[in-house]
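Okay, structure first, notes after.
The complex is shown incomplete by one protein chain, all other protein chains being positioned as in the whole.
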Amino acid sequence: MTSDPRRLLPSADPVSLIDPQGRSADSPSYAVPDDATLLRALGSLITARRLNDQAYALVRQGRLAVYPSSHGQEACQVAAAQVLAADDWLFPTYRDTVAAVGKGVDPVEALSLLKGDWHCGYDPYEHRVAPHATPLATQLPHAVGVAHAARMRGEPTVVMAMCGDGGTSEGDFHEALNFAAVFRAPVVFFVQNNEYAISVPLARQSAAPSLAHKGIGYGIAGERVDGNDMAALLAVLGAAVARARAGEGPQLIEAHTYRMQAHTNADDATRYRDDAEVAAWVRRDPITRLETHLRDRGLLTDEVHARFTAEAERVATHLRDGLNQDVTPDPDDLFAYVYASPTPQLREQAALVADELSREGAH
Amino acid sequence: MTSDPRRLLPSADPVSLIDPQGRSADSPSYAVPDDATLLRALGSLITARRLNDQAYALVRQGRLAVYPSSHGQEACQVAAAQVLAADDWLFPTYRDTVAAVGKGVDPVEALSLLKGDWHCGYDPYEHRVAPHATPLATQLPHAVGVAHAARMRGEPTVVMAMCGDGGTSEGDFHEALNFAAVFRAPVVFFVQNNEYAISVPLARQSAAPSLAHKGIGYGIAGERVDGNDMAALLAVLGAAVARARAGEGPQLIEAHTYRMQAHTNADDATRYRDDAEVAAWVRRDPITRLETHLRDRGLLTDEVHARFTAEAERVATHLRDGLNQDVTPDPDDLFAYVYASPTPQLREQAALVADELSREGAH
Amino acid sequence: MTVLASPVPKTEVRTLSMAQALNQALRDAMAADPAVVLFGEDVGALGGVFRITDGLTAEFGEARCFDTPLAESGIVGMAVGMAMNGMRPVVEMQFDAFAYPAFEQIVSHVAKMRNRTRGRVALPMVIRVPYAGGIGGVEHHCDSSEAYYAHTPGLHVVAPATPADAYALLREAISAPDPVVFLEPKKLYWSKQEVQLPVREPGIGTAVVRREGTDATLIAYGPSVPVALEAAEIAAREGRSLQVVDLRSIVPFDDETVCAAVRSTGRAVVVAEAAGFASVSSEIVARVTERCFTALAAPIRRVTGFDIPYPPPKLEHFQLPGVDRVLDAVDDLQWEQ
Partner (left out) sequence: MTVLASPVPKTEVRTLSMAQALNQALRDAMAADPAVVLFGEDVGALGGVFRITDGLTAEFGEARCFDTPLAESGIVGMAVGMAMNGMRPVVEMQFDAFAYPAFEQIVSHVAKMRNRTRGRVALPMVIRVPYAGGIGGVEHHCDSSEAYYAHTPGLHVVAPATPADAYALLREAISAPDPVVFLEPKKLYWSKQEVQLPVREPGIGTAVVRREGTDATLIAYGPSVPVALEAAEIAAREGRSLQVVDLRSIVPFDDETVCAAVRSTGRAVVVAEAAGFASVSSEIVARVTERCFTALAAPIRRVTGFDIPYPPPKLEHFQLPGVDRVLDAVDDLQWEQ
């Protein structure tokens, strides 16, 4: 061991730069991002919240089958996208629609999975956003591969690979972190620890001092950050991206946050947690916190706030309009993308469906 | 975090109690085992080496298909068995035949897998030794289940779950450690880091400061021990077993040792490592080291040594005799154990084989 | 461990959904045998995403029905160890496709431990898999994965189609000496039936004729049984008498019942939701044809899912073998030879 391996351990407490009352707190290692960055982040946060709430409403209206909201986790979502360059990749989970949107994906396309039109509604190459991953942690090895390929070609790409606290228990989490470390792949593993995996609380998921303590076991530096503190997230994730880009290998960041709503609208959270627990987290809301901070410092005027709200409204309207449009599904699509060109078997099967449809039409 | 999580980190250097020159070295945390224990261990070591070399010879004579020898790792093998009580369980890999024998399994039965007679040649319940595991790390979750079941019933069982450095990369390693920690299952995970996974050196397996550093990521205390130091192994593994039995949950021990021979007789180690590297490890041989120590302290007489050698010879002869006996395989066995009672389909298939054999007999 | 007194055998006739029947089977099995333990993802306080384990933690305690970390290989692997050590674990895979991370454990250990050890180590355990489609689920929530298990020697594979069978088969699976992959057709969870519990018959390995008929035999299992029955109903109105066989058990396979049925009609259609290629439906065609060749007036037809990944909700109705497709296949059975 060349230097003390304990350098790989996270700080005892999550990094925090702005406290729940909106006051900036000191950190020995990270500076509060500049005002413009924070303002921009607030705008994105307001849009993010609006998107979450709009999507949720669309579920109730039957336009979306299901929506795993990141309500309460918007600071993580916004930061994950905001610290990346255009050529960097984002690997989101089903809960990270807002981060994908932050990276440029059209929210209507981002939700086509949950609307039921098609699995992945956007072109992953356009904004370098991988398809939403449903099987937990299975996207993490892909992130390593994307990063490794870029590095082989000497490209400066960094990959942001997201997962939840529950996802850290899967074997693929382990294999991905280990591969990334051994190959020094420029991946930032970003764990949103929102205290629950559906109904299962963190204590049943892990007995570790923190999830960031998993890093040292791979030779990866772990860091913990207050996941409802926009400033700290931008600082910590930004630094991690910079280190990965500089060739320092993978990074592991754990954000401490909270899933404010049920797992999805189909879930009943009252079966496994108290309202009181939720209420305590409402007081730590990432948006109010940053707003208070910026207002207290005179940076956020009512006019700017109105502009942010209008922009959020615009995005919500776009989402609503998009999802209210009915796409007529084309059964040819079933067979068109399984292979580059359909096998003879698939051609036969497609013909059978076409025949059925033409006979139906003839009725 | 109640206490400093860094207590879960291993010591900077592997625990060592007797140095390669046979001198005892101090350790702040562990005492050298008593003389009787060390003498007993030396006897087992001599038998262990003899078994390894006999099995290897039997491969050359065509009596065994293949043998993954633990030559050089015998101290780990002996310690793993010696620290367990009769009611404790051992989960060995394909390289841990000698440990299984140490726990009571007949060496002839232990080698039936590698002779090709049957997959597992012994009754796992008789000595509480699980079948040799071939798919790497997949036995570790089983160990957790056995431990958890025992704990549910209030039994004092501890489970020793073995794997190699390569095995730590598999997802099942991760899942097993995590489950064990969350359920506080009394499992001692014992990693023999012998520097290679077939041809792949440790540096390609992990970038961690040490494999024992993986423990903290699960909330498990990790410890490192010199794997060629019998005294240190007995002390460290013994303490781990005691802690697990006392209800302190799972333990992770990494032994630093070396695979002196090729992966198996079928492997050609000259393709990937130097003789010089091997030679350096010969000087750290676990047997010479303990012998020197015990001789220097006047505890090992020529007479005792001769007794040990004779016992080793007896076991080797038993192995030879056993493996030289040809078992005529019974094709009925193919169908007898797939289910508690064969399905109608298997009965048909068994009848087909019986019919073929009777027709052959009729020729 | 606290052993609760076994409840008085229930004899009243009740209307139960398949979900309720499964829940009751688990409850009765836990009451009957303290070695029965349930675990998996969200099976505790939440009662499972389909509520199949609802109330069991409350009734039997956290030690008997508990949540695990989120790792399917770990869940199945831990069950292997517990089964080795005196317990009867019943684990839940949250959805069909989420059992794949446990594939290695299932194929290399669950299926092989008894054989590996010459019968010394048995693994009495049940892997419950809410499976197949028809509920508008997104990707990875609708796979018909039975072929993977059925092709793996050492597993029993069953799929109930009615609440009564769900109860009977699950009770038998839990008390069986060998591992059972227990496939629960998600779209039938809410289907109801009048049942008098405890039903314990017929056992694993037995197919049943669900509807008598003389012109052709429909062979189905799990989610396709109601489809076959509906097709038979419609065909009857059109003057064609279709027999319906419900396999119930894929492994072991009830050759006797199935072949007798096919021989009685001379024509057959297999209905199954899974992709057809190298599937359970291929096996049914192959083995019934091998055994009943001379009795067949026409080749056995298959109505199955296409060989494509399960489609998104808005397209899934194209994938599911529906009544029309079954009747078309029946029409194709060379009636005017």
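First chain written, first letter: the chains are A, B and C, and each begins at residue 1.
Here is the rule we go by: a residue touches a chain if its C-beta (ideal position, glycine included) is under 8 Å from a C-beta of that chain, and two chains touch if they have at least 3 such contacts.
Since this is a predicted model, take the numbers as computed values, not measurements.
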Selected from B:Val83, B:Met162, B:Ala197 or B:Ala316 as touching the chain missing from the view: B:Ala197
Identified contact with the non-displayed chain, of A:Ala99, A:Ala176 or A:Met260: A:Ala176
Selected from B:Asp96, B:Glu109 or B:Glu170 as touching the chain missing from the view: B:Glu170
Touching the absent chain when the full complex is considered, from C:Arg27, C:Arg116 or C:Lys186: C:Arg116
Those residues of chain A which, in the complete complex, touch the missing chain: 118-120, 123-125, 130-131, 135, 138, 140-150, 152-153, 171-172, 174-176, 178-179, 182, 333, 336-340, 343-345
Where the unshown chain meets chain C, residue by residue: 73, 97, 100-101, 103-104, 107-108, 111-112, 115-116, 139-140, 147-148, 150-154, 251, 253, 274-275, 277-283, 285-287, 289-290, 293, 298-302, 306-309
Residue numbers in chain B that touch the chain omitted from display: 65-66, 113-119, 134-136, 138, 166-167, 169-172, 197-200, 204-206, 266-268, 271-272, 327, 329, 331, 333-335, 338, 343, 345-346, 349, 353, 356
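The rule is short, and it goes like this: only the chains that are shown with their structure count from here on.
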B-C or A-C, whichever has more C-beta pairs in contact: B-C
Inter-chain centre distance, chain A versus chain B - centres from mean C-alpha coordinates, in Å: 43
Separation of mean Cα positions, chain C and chain A [Å, integer]: 36
Per-residue overlap in chain A, given as positions that touch at least 2 other chains: 169-172, 204-206
In chain C, residues with contacts to at least two other chains: 68-69, 71, 73-74, 101
